[in-house]
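With one protein chain held back, the other chains of the complex are shown just where they sit.
Chain nomenclature is as follows: A and B, assigned in order of appearance, with residue numbering initiated at 1 for each chain independently.
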Amino acid sequence: MIPELGHLALILALCLAASQAWFGLVGAQRGNRIWMASVRPAAVVQALFVLMAFAALVYSFLVSDFSVQYVAENSNVALPWPYKITAVWGAHEGSLLLWVTVLALWTLAVSFFSRHLPQEFAARVLGVMGLITLGFCLFMLTTSDPFTRLLPAAEQGRDLNPILQDPAMAIHPPMLYTGYVGFSVAFAFAVAALLGGRMDAVWARWSRPWTLVAWLFLTFGITLGSWWSYYVLGWGGWWFWDPVENASFMPWLVGTALVHSLAVTEKRGAFKNWTALLAIAAFSLSLLGTFLVRSGVLISVHSFASDPKRGIFILAMIGVFVGAALTLYAWRAPTLARGGGFQPFSRETLLLLNNIFLVVAAASVLLGTLYPLLIDAFGLGQLSVGPPYFNAVFIPVMLPFFILIGIGPFVRWKHGDAQVTARTLRVAGVLALLAALLSLVMMHAAGAVGLMAGVLLAVWTGTSALIEPYRYFRRRAEGRHASFSRSTLGMCMAHMGAALLVLGISVTSVLGVEQDVVMKPGDTVHVAGYDFAFQGTHDEQGPNYSARQGVFQVSKDGAAVAVMRPEKRDFASVGNETTEAAIDPGLSRDLYIALGNPLDQGAWSVRVQYKPLVRFIWLGGLFMMLGGLLAASDRRYRNKATTIPVDAVEPERA
Amino acid sequence: MNIRNSLPFVIPGLVLLFLIGLFARGLFLDPTKVQSPLIGKPIPRFSLSELHDPGKKLDQDLLVGKVSLFNVWGAWCGACQDEHPVLVAFAKRKLLPIYGLDYHDDRQAALAMLDKGGDPYAAIFNDVSGDVAIDWGVYGAPETFLIDKHGVVRDKVIGALTQDIVDKQLVPEIEKLQAEAQ
Partner (left out) sequence: MRTLLIGLALLLAASAAYGIDSQPPFPDPALQARYTALTHELRCLVCQDETVADSNADLAADFRRQIHDMVAAGKSDAEIKDYMVQRYGDFVLYKPPVQSSTMLLWIGPFILLICAIGIVTLVVRRRARQPEEGTP
């Protein structure tokens, strides 16, 4: 009964999405106020029906209704109930329903927080989102229905893939989707503006908080994915340039460019065409990600089981949505009025440079990801493009970018004063050079140049990010008036996050140590000044798995540091085995042990790793996310005024 | 509308068209099937013991002088179990000899599988370590190579053989190769 209700809810949502799109787009085009007024109610009810459908699927999982095929394929009676909920998005059909559900939540948010927008514009935004909902509901109902029955019902389900039975894995997809799908709002704002033929600083001010929120969720989602991959998979790595990882990274890069480009459009009314294009591109890359995971076109650890029919449908959707948006863009964008002029040394120029570095980086990732397909399609053979390529290309492209991060915030709009900027950044420059020299002295091996460059850029960016807070506190200390908008604080935090990320990546890549050894109980191995003594393994029992747990006593210079217990877990239901690495965490370093394979006489192959500053990578991601949150909650976005004079804001602030 | 002004704005649309074309083509390719660089090259030199008679040593010369099939299989492999009846039926047609490479297998399990399902092979090379399979560019089982009279690899089928593949792909090729001059 419940699954059928869920199915019905989806059909109703589809119909309402169609009317939402019609009333919104045609209504706005014709100026029909009654139709435009109907968009919001249609959107809200549509979203509620989608939520109902999602609730129906969650319910089916919680009661282990194995007469629903999707539940039978992805769940199990012994599965702990939080993971029963997680299993809802464990495979294709359910994750698609999650996509639509997240879209429904964004639709509700836009419906409630767009009251201050002109009716025509808001109608168009919701209309576009209605079209997207329509497309995805149609996709689900025709090719990927999660409510298909399995008759006779299975006695026991197949179970959720064991590596997905983990808290980080549980929230990683929802966070990621909130980001991906959130870019549909930025997309809708851009399309609505192009349709209306009017795009200005006010539009940018409306668009920016939505884009920031989507961006911060995507940042969080990617950070979670990287962290999960590190602590669960047993390889000690945190990024592999896998096609689906890249599919989430490209929208992030373009989204970062978009957030910065919106700043210029908001302040100076400039770069409108470019901002509109970025908004379209960010969402297009989200759709591309959806396509890549489900079409089987590329090989990836993240792929869902593929089906050409599904691939064709998504490709058609991309063609329709992105094609229509780009046609509209080619038609309308040239007619948009130009923004103000600016001097070569100005914040506008620096933000433009920021944009092109990010976009070139995203294009490079796209090139590398699609190249195997390109070569195969042209009959030129088969290739693999992996981490060696991406690292060789991405890092050089990003190096100049990190120099610019430090400079940008301290250059005035319209015409910057180079002397003032240089004076402000003196300390940052000196500190950065000192830090780089220090790292050179401490480290005398082949990786020294990479480490030096990383430390230099990280300290440069980080110190630069501290200048505004420092000024604020100094002014306060002097008894003078000081103000520090959330927007500026958010920027400083996000840039600091970038600095931490670079520092973490450089240090862990160059100074990290990884050793594969064979150990018998009683053996000790020495890695990076630590002693790891293997004490053998014993059996442990979990709720739905049995495990063999190894015990390692870790000490440094004779003093005990930790007891580490890596495991190999056996999930009887699937016959699958997972590696649970043991990690001794620390801000300055992680110690990492993973069990390999059992060999003769109780011996095991073991991977031991020393990873200095690896936590800075995810700390950086978190800082960026918090920075985005602060910036999005800035007072001026909560101000309901519909017009602001251009250039009203002080030149120095972001 | 000024055409020259509008030109840069059309570029993203053109990129999209190209990508859609690429993906449409990609939907009908299978990236998991790695093309073999051995096609058109002579078979590798190798020497292994026979599965039924461990004392007997066989080498690559066995595959030269006639058109033959070289089938990589193992008792552990589900798809190999699936293709086994097809192979047995094909062997009965006596078109050409089928040689087997028992890959990474347990000898008893392999013999049991042949006992139960039938033995389509003229001879079976026992590759316990998998080293010979690497020389053949094997990365999974089952895989089947078509070898001509001169000992050159002419085709490779990745995955289980079906009656369709045998009749529509292999048999025509075999007949053509057998008609070739020595």
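The definition used in the following text is that contacts are C-beta pairs under 8 Å (C-beta built on N, C-alpha and C of every residue); 3 or more make two chains touch, one makes a residue touch a chain.
Since we're looking at a predicted model, the values are computed, not measured.
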Pick from A:384, A:524 or A:546: which residue touches the chain that isn't shown? A:384
Sole touch to the unshown chain from A:93, A:145, A:242 or A:468: residue A:242
Full-complex contact with the absent chain, from A:209, A:311 or A:339: A:339
Going by the touch rule given at the top, which residues of chain A touch the chain that is not shown? 161-163, 200-202, 233-235, 237, 240, 242-243, 268-270, 296, 299-301, 303, 305, 337-344, 348-349, 352-353, 356-357, 359-360, 363-364, 367-368, 371, 375, 380-389, 392-393, 396-397, 414-415, 514-518, 568, 576-579, 594-597, 599, 605-607, 646-647
Going by the touch rule given at the top, which residues of chain B touch the chain that is not shown? 30, 32-38, 76-79, 82, 104, 129-131, 133-137, 139-141, 158-160, 162
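Operating definition for what follows: only the chains that are shown with their structure count from here on.
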List the centre-to-centre spacing of chain A and chain B in whole Å, with centres computed as mean CA coordinates. 41
For the complex, give me every residue of chain B touching chain A. 1-2, 5-6, 9-10, 12-13, 16, 19-20, 22-32, 34-35
Going by the contact rule at the top, pick out the chain A residues touching chain B in the complex. 273, 277, 280-281, 284, 291, 295-299, 308, 311-312, 315, 318-319, 322-323, 326-327, 329-331, 333-334, 370, 372-374, 376-377, 381-382
